[in-house]
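Structure in structure tokens, see below.
Every protein chain except one is present and positioned as in the full complex.
As written, the chain order gives the labels A and B, with residue 1 at the start of each chain.
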Amino acid sequence: MINKVGRDIPDEFLVNGREVFQGENYFHNKNYTKASPTVRANVDPKQEKVVPSLKEAIEKCELKDGMTISFHHHFRDGDYVVNMVVETIAEMGIKDITICASSVGDAHEPTVKHIESGVITGLSTSGIRGKIGEAVSKGLLKNVAFIRSHGGRVRAIEAGDIHIDVAFIGAPTSDAYGNARGKGGKSDCGVLSYSMVDAKYADKVVVITDCLVDFPNFPPSIQQVDVDYVVQVDEIGNPKKIANSVLRFTEDPRDLIIAEAAAQVLVNTPYFKDGFSFQTGGGGPSLAVTRFLRPYMEKQNIKMGFAIGGITKPMLDLLNDDFIRIIVDAQDFDLPSIESVNSHPRHFEISTSQYANPFNKGSFVNKLDFGILAALEIDTDFNVNVITGSDDGILRGAPGGHVDIAAGAKCSILVTPLLRTRIPTIREKVTTVTTPGESVDVVVTEVGIAINPKRQDLLEALQNIKLPLPLRTIEELKNEAYAIAGAPEEIEFEDKVVALVEYRDGTIIDVVRKIKNSD
Amino acid sequence: MILTKSAIAGTLESSDVQITIEPNHNGIELFISSIVMGQYGKQIKDVVIKTLEKLGVENAKITVVDKGALDCTIKARVECAVFRAADITENLPWGEKL
Partner (left out) sequence: MKTRLRRTMMFLNAQRASLVKDAYIYKPDSIIFDLEDAVAENQKDSARIALYNALKSINYKGIELVVRINGLDTPHAKEDIRAAIAGGIHAVRVPKTETPGDIYAAEKEIEKAEREFGIEIGRTMIMGAIESPLGVINAFDIAKSSKRMMGISIGAGDYTRTMQTTRSIEGIELQGARSQLVIAARAAGIMCFDTVYTDIENTEGFINEVKLIKQLGFDGKSIISPKQIPIVHSVFAPSQSEIRRAEKTIRALKEHSQGGVGVFTVDGQMIDIAMLEGANRTIALAKASGVYEGDL
């Protein structure tokens, strides 16, 4: 069946109530019943939760073939937890397990052999990079994978689309009763936002830490009342890869041109007024926008009401210089942010549900004025691909909060170079749709700015402003990219679907197919 | 154009292409590898063949290692390799065969 962005979703997947994408607000006002876990009443006050080994914790959780386990990715490329757990499960002879992760990537290459051997047969994730992305693209995962946004993952868990049997929560510190925090240990990550929903909805919850601290470890991100077992290991991750010591501003002149233009677009929209809200990620151009905003805020005496992220030092600088009233934080990228969320009176940890879940009664993305986002590809309908590579169609990206932010923000601004080496980012059709065009308002490249024709209001606000780059149509940008590089051939896939791309509301917005066999 | 020796032109830097050319006797033998093979493999082949035709090269083994070069760079590197292989260093036919 063809969905609202023109992608054909094979009927075989439209079962059990699953529908195709029909618009950002298709499910607005629909009622649904939340799922609930089957949990154990831990009545006896003498019971200890600390278990001497991961193996014993898994045994006590009665993990069996065919079950689903979950992980967060607050440890990013420095994570050891996923590999440890999967390795142990494999040794125990358990198989046919589905991983429900908030993201997987380069750190998880060791799980590829377990995918090949059938220990892991299912995967639900936002990000998917490196060898694990290749493995799924080659069709090595037995069951079709699910790609979800951050908000979409929470929705799927709360609505019962995915049932977590055992949640494994890596924690920089935990006490013996399971109060877990993102701070105070050897490998701090700041917050534990992604795993909050896991703790509430999984049947069994295991906290894994390398730093057992005194009881009670307060204020806890993950609460003792939700935790079954606590396991202490030598290392939960590599601190150098969990947090950058300092995320540096890009010095690339092209990125700076794009960022400066994006900032000027932003300040000339009607939403740039005192109390505005702002989100940016950790990537080059989007982070640089933060730097360019400051002089405008100073000159016009405008402060941010709140900022969300993906938090890094540049945001903290604005907070500490009183340009931001409050930061709400669902992930930290550098050491200063990890420190700040745990000590600054106006910097708060929130859950991923509060951040971006579309099915609760109102998440923070709904209150966003501006979101600055990146893209691998954008087509002439403003649809965005952030999940598959242009040249080979291999899974190597992440919707992350992209889809959620674009849907919620009053003005979503995509920043991207026109080409990456020879590859046009602006093109006729994207390889895979992750974010629908109706969510995308402005595209800024180094040769021009395109405004979604749906936003006549923004066009009127901007067309008489002297911007550093010209306003152009998205077709003109595409034509310029093709004039420089040549029109790209469409790459071929095999028919087999290896992953479903689920929009934040659970509908299917696109599919990813197996790459053509080259070996 | 007669090629008298092997020659290389271009580099393996991003946006460049390295062309190796060797004289042979059985027409044009072309080996292409590229970081953008899927989207531009055909186009790269076209540009190399056309450039060789225009220069009048009929017998050569050409190896192309592409790092995302634009057509004008591919053409330039092929031309440079050909003239080096033909030992022609001055009075190039600008505007005619190039």
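Simple rule for what comes next: contacts are C-beta pairs under 8 Å (C-beta built on N, C-alpha and C of every residue); 3 or more make two chains touch, one makes a residue touch a chain.
Only a predicted model underlies this, so the values are computations on that prediction, with no experimental measurement involved.
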Residue touching the undisplayed chain, where the options are A:95, A:254 or A:367: A:254
Absent-chain interface as seen on subunit A, which is shown: 251, 253-254, 257, 419, 446-447, 466, 483-484
Missing-partner contacts on subunit B, residue numbers: 9-11, 13-17, 69-73, 75-77, 79-80, 83-84, 89-92, 94-95, 98
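By definition in this document, only the chains that are shown with their structure count from here on.
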Inter-chain centre distance, subunit A versus subunit B - centres from mean C-alpha coordinates, in Å: 44
Of subunit A, residues touching subunit B in the complex: 390-393, 421-423, 484-486, 488-489, 491
Touching residues on subunit B, where the partner in the complex is subunit A: 14-15, 35-43, 67-71
